[in-house]
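What you see is part of a larger complex, with each chain still in position.
Letters are used for the chains, namely A and B, taken in the order the chains are written, and counting of residues starts over at 1 for each.
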Amino acid sequence: MKWNEVQTEGSGGRTFVVVADQGDEAFAMLSDFAREQGLSGAQITAVGAFTDATVGWYDRERQEYRRNEVDEQCEVLSLVGDVALSDGEPQVHVHAVLGLSDGTVRGGHLLSGHVWPTLEVIVRETPVALRKTSRPDVGLALIDLDRTTT
Amino acid sequence: MKWNEVQTEGSGGRTFVVVADQGDEAFAMLSDFAREQGLSGAQITAVGAFTDATVGWYDRERQEYRRNEVDEQCEVLSLVGDVALSDGEPQVHVHAVLGLSDGTVRGGHLLSGHVWPTLEVIVRETPVALRKTSRPDVGLALIDLDRTTT
């Protein structure tokens, strides 16, 4: 067991409040936002609701996401994740927990979700840039703290 | 697709740690706290446990929350949301994910939840005041970033 860590003391970084419009596709919206703001590292937290969503479960054998469709109005109970640079571009990585009409819950890696009536997002920059390295053994690019820069 | 955003750099804002007493009703407690501290914008995150809770799913047709009762001791796996001003008063908006005794999960918009043995809450002020505008088309007041002030 080991870890890497980066730290700064009280360095700040920007905090954004982002509110989606009705009909926005959340993943695309967050990705566009990250690109336009030039985010190189950030934490994302959100609540709201979707009319429908597609969430993924990563299939280790196939090296791709299995797509689970949630084809009904659902509360976004949490949307948690981060932004890191992959090949120089900000990549959004968020996981969604969705509450259905009977109080049961679905969730996964957010592939897409259409907002209604709102999605209230807090984006906090991390004090350092986060970078991903492609990992052919996994089939994904993962955050690589050896490549972190302030 | 579009968005609004507000930002400040390292402006701070207060961070509170709030711990509920046994038997406290969490939504009322958070609402009282927001009012007494005069919060005009904040992010809420919590974990703990409830003896029982009522969570909502917003019914778009009826323009009201369907109430789902969780009448058993449950772990509060996450309580995520925010505080914004609605008609000048702080309004708490949090979504709950609840873990039952067999590891299955329920959740929704938090209407009420009774704490036992604890609820550990972090409240972080946003650098700007958040304001809601009543939306008769939706049946709710939603955060309106055009009305945001620093």
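Worth pointing out:
The rule we apply is simple: a contact is a pair of C-beta atoms (placed from the backbone, for glycine too) under 8 Å apart; a residue touches a chain by one contact, two chains touch by 3 or more.
Model, not experiment: these values are computed from the prediction.
Shown here are 2 copies of a single protein sequence; counted across the entire complex in this file, the number of copies is 3.
Basically, only the chains that are shown with their structure count from here on.
One finds 20 Å separating the Cα centroids of chain A and chain B. Here chain B touches chain A in the complex through residues 1-11, 41, 43, 45, 55-60, 66, 68, 70, 78, 80-82, 93-97, 105-109, 126-128, 130, 135, 138, 140, 142-145, 148, going by the rule given at the top.
Taken in their complex, chain A has these residues touching chain B: 10-21, 24-25, 28-29, 32-33, 37, 45, 47, 49, 73-78, 80, 97, 99-105, 116-118, 120, 122.
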